[in-house]
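For reference, the structure I am asking about is given below.
On to subunit A.
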Amino acid sequence: MIKNAFKRALWVYHINTGGCNGCDIEIIAALTPRYDAERFGIKLVGSPRHADVLLVTGPVTAKMEDKLKRVYEQTPDPKVVIAVGNCGASTGVFHNSYSIRGPIDKIIPVDVYVPGCPPRPEAIIHGIAKAWEKLEGKK
Partner candidate 1 sequence: MIFEHAPALIIAFPLLTSFAVPILNRFGEKFRNFFVLLSLLFSLFFVLTLAPQVYSHGVIVYTFGSTSPGITLPSGYSMPIRITFTIDGMSIFMAFIASIVSISGLIYSWGFLKKERVGMDKFYSLLLLMSVGMYGMIFTGDLFNMFVFLEILSIASCALIAFWVHKGETSEAAFKYMVVSSIAALFMLIAVGIFYGQYNALNIAAIASMINYNLLDKIALSLLIVGLAMKAGAVPMHMWVPDAYGQAPAPITMMLVAASQASLYALFRTCFTLFGLRLDVAMVGWIIIILGILSMFVGVTMAIPQKDIKKLMAYHSVSQTGYMLLGVGVGLAVMNDPIAFQTYGMKAMEGSIFHIINYALYKGLLFLTAGAIFYKLKTRNLDEMGGIAHNMPLTTLFFIIGALAIAGIPPLNGFASKFLIYESVYRFNPLLSIIAMVVSVLTLASFVKVFHSAFMGPKMKKNVREAPRAMLLGMAIIAILIIIFSLFPAMVVRTIVDPAVIALANQGNYISAVMGGI
Partner candidate 2 sequence: MSKTVNIPIGPVHPALKEPVRFTIEVEGEKVVGADYEVGYVHRGIEWAGMRQNPIKTIHLSERICGICAFCHPLCFVQAIEEIGDVEVPERAEYIRVITAELERIHSHMLWAGVAAHEIGFDSILNLTWNIREKVMDIVEYITGNRVTYGMLQIGGVRRNITEKQYPKIREATQYYRELLDKIEDVFLRDPTIRMRSRDVGILTKKRALELCAVGPTARASGVPKDVRQDFPYIAYPDLDVKAIMPEEPIGDVYDRIFVRIREIGQSADIIEQCLDQMEPGPILAEQNVAKLLADLQNFEGEAVGRAEAPRGEVFHYVRMNKNEAPLSWKARAPTYNNVQTWPDMIVGEELADVPIIVASIDPCVSCTDRVTLIKDGKEEIVTGEQLHKLSVLKTKRVMRR
(Lines give C-alpha, C1' and ligand atoms only; values in the text may rest on other atoms or scores of the structure.)
Protein backbone atom coordinates (compact mmCIF):
# COMPACT_ATOMS: atom_id res chain seq x y z
CA MET A 1 0.00 0.00 0.00
CA ILE A 2 2.77 2.41 0.87
CA LYS A 3 4.42 1.74 -2.40
CA ASN A 4 1.16 1.98 -4.22
CA ALA A 5 0.47 5.31 -2.70
CA PHE A 6 3.30 6.82 -4.60
CA LYS A 7 2.67 4.97 -7.75
CA ARG A 8 -0.83 6.12 -8.09
CA ALA A 9 -1.02 9.54 -6.64
CA LEU A 10 1.40 11.67 -8.52
CA TRP A 11 0.93 15.37 -8.33
CA VAL A 12 2.62 17.10 -11.12
CA TYR A 13 4.05 20.54 -11.41
CA HIS A 14 4.82 21.77 -14.84
CA ILE A 15 7.52 24.27 -15.66
CA ASN A 16 8.53 25.54 -19.04
CA THR A 17 12.12 26.62 -19.18
CA GLY A 18 11.99 28.08 -22.63
CA GLY A 19 10.63 25.41 -24.88
CA CYS A 20 8.44 26.09 -27.84
CA ASN A 21 5.13 25.28 -26.14
CA GLY A 22 4.75 22.16 -28.22
CA CYS A 23 5.43 19.94 -25.27
CA ASP A 24 3.42 22.07 -22.93
CA ILE A 25 0.27 21.76 -24.94
CA GLU A 26 0.76 18.06 -25.18
CA ILE A 27 1.10 17.86 -21.42
CA ILE A 28 -2.22 19.58 -21.01
CA ALA A 29 -3.67 17.39 -23.70
CA ALA A 30 -2.64 14.39 -21.65
CA LEU A 31 -4.96 15.57 -18.90
CA THR A 32 -7.96 16.13 -21.12
CA PRO A 33 -10.68 13.60 -21.78
CA ARG A 34 -9.02 11.79 -24.67
CA TYR A 35 -6.10 10.68 -22.53
CA ASP A 36 -7.29 11.51 -19.01
CA ALA A 37 -4.20 11.16 -16.93
CA GLU A 38 -6.29 11.67 -13.81
CA ARG A 39 -7.23 8.03 -14.14
CA PHE A 40 -3.90 7.25 -12.58
CA GLY A 41 -4.17 9.88 -9.91
CA ILE A 42 -2.07 12.30 -11.85
CA LYS A 43 -3.03 15.80 -11.03
CA LEU A 44 -1.58 19.11 -12.12
CA VAL A 45 -0.93 21.32 -9.11
CA GLY A 46 -0.31 25.00 -8.81
CA SER A 47 2.57 25.06 -6.41
CA PRO A 48 5.82 23.13 -6.50
CA ARG A 49 5.39 22.52 -2.79
CA HIS A 50 2.55 20.18 -3.53
CA ALA A 51 4.28 18.29 -6.28
CA ASP A 52 5.90 14.90 -6.54
CA VAL A 53 6.84 15.18 -10.14
CA LEU A 54 8.33 18.07 -12.01
CA LEU A 55 7.54 18.01 -15.66
CA VAL A 56 10.20 20.17 -17.21
CA THR A 57 10.11 21.23 -20.80
CA GLY A 58 12.44 23.38 -22.80
CA PRO A 59 16.17 23.75 -23.15
CA VAL A 60 16.64 26.03 -20.10
CA THR A 61 17.34 29.56 -21.16
CA ALA A 62 19.77 31.75 -19.31
CA LYS A 63 17.04 33.56 -17.52
CA MET A 64 15.21 30.47 -16.41
CA GLU A 65 18.17 28.69 -14.96
CA ASP A 66 17.81 30.05 -11.45
CA LYS A 67 14.09 29.69 -11.47
CA LEU A 68 14.37 26.07 -12.38
CA LYS A 69 16.79 25.46 -9.56
CA ARG A 70 14.52 27.22 -7.15
CA VAL A 71 11.49 25.24 -8.14
CA TYR A 72 13.50 22.07 -7.77
CA GLU A 73 14.53 23.03 -4.28
CA GLN A 74 11.00 23.93 -3.29
CA THR A 75 9.67 20.55 -4.24
CA PRO A 76 9.53 18.26 -1.24
CA ASP A 77 11.28 14.91 -1.32
CA PRO A 78 10.89 12.32 -2.68
CA LYS A 79 10.49 13.78 -6.11
CA VAL A 80 11.26 12.91 -9.66
CA VAL A 81 12.04 15.13 -12.57
CA ILE A 82 10.79 14.25 -15.98
CA ALA A 83 12.27 16.00 -18.95
CA VAL A 84 9.58 16.13 -21.56
CA GLY A 85 10.71 16.63 -25.11
CA ASN A 86 14.04 16.48 -26.70
CA CYS A 87 15.02 20.05 -26.31
CA GLY A 88 14.93 19.45 -22.59
CA ALA A 89 16.83 16.22 -22.83
CA SER A 90 19.57 17.49 -25.07
CA THR A 91 18.69 21.04 -26.15
CA GLY A 92 17.53 19.56 -29.44
CA VAL A 93 17.09 22.10 -32.21
CA PHE A 94 18.29 24.90 -30.03
CA HIS A 95 21.66 23.32 -29.55
CA ASN A 96 23.75 25.96 -31.16
CA SER A 97 22.34 29.00 -29.53
CA TYR A 98 24.21 31.21 -27.11
CA SER A 99 21.64 31.73 -24.44
CA ILE A 100 20.87 28.13 -23.68
CA ARG A 101 22.12 26.79 -20.38
CA GLY A 102 20.62 23.35 -20.77
CA PRO A 103 20.05 20.59 -21.18
CA ILE A 104 18.04 20.17 -18.02
CA ASP A 105 20.24 17.45 -16.59
CA LYS A 106 23.08 19.90 -16.45
CA ILE A 107 21.14 21.95 -13.93
CA ILE A 108 19.06 19.53 -11.93
CA PRO A 109 19.12 15.74 -11.88
CA VAL A 110 16.66 14.26 -14.33
CA ASP A 111 15.10 10.91 -13.69
CA VAL A 112 13.11 10.16 -16.78
CA TYR A 113 13.45 11.39 -20.33
CA VAL A 114 10.54 11.42 -22.68
CA PRO A 115 11.91 11.79 -26.19
CA GLY A 116 9.81 13.39 -28.86
CA CYS A 117 9.40 16.81 -30.29
CA PRO A 118 6.85 16.96 -28.92
CA PRO A 119 6.04 13.51 -27.57
CA ARG A 120 2.47 12.37 -28.01
CA PRO A 121 0.34 12.60 -24.88
CA GLU A 122 0.46 8.84 -24.54
CA ALA A 123 4.22 8.98 -24.52
CA ILE A 124 4.04 11.47 -21.68
CA ILE A 125 1.79 9.15 -19.72
CA HIS A 126 4.22 6.39 -20.45
CA GLY A 127 6.99 8.57 -19.09
CA ILE A 128 5.08 9.22 -15.92
CA ALA A 129 4.53 5.51 -15.53
CA LYS A 130 8.27 5.14 -15.64
CA ALA A 131 8.51 7.70 -12.90
CA TRP A 132 6.40 5.48 -10.66
CA GLU A 133 9.08 2.90 -10.83
CA LYS A 134 11.66 5.44 -9.91
CA LEU A 135 9.72 6.81 -6.96
CA GLU A 136 9.23 3.35 -5.60
CA GLY A 137 12.97 2.96 -5.55
CA LYS A 138 13.46 6.30 -3.89
CA LYS A 139 11.28 5.66 -0.92
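For this structure, a couple of remarks:
As a working rule, contacts are C-beta pairs under 8 Å (C-beta built on N, C-alpha and C of every residue); 3 or more make two chains touch, one makes a residue touch a chain; residues count from 1.
Selection rule, in plain terms: all candidates are chains of the complex that A comes from, given by their letters.
All values reported here derive from a predicted model rather than from experimental measurement.
By the touch rule above, subunit A in this complex touches candidate 2 out of 1 or 2.
On subunit A, the positions that touch candidate 2 within their shared complex are 14-26, 28-29, 32-34, 44, 46-48, 58-59, 61-64, 66-67, 71, 87, 92-94, 96-100, 117-118, 120.
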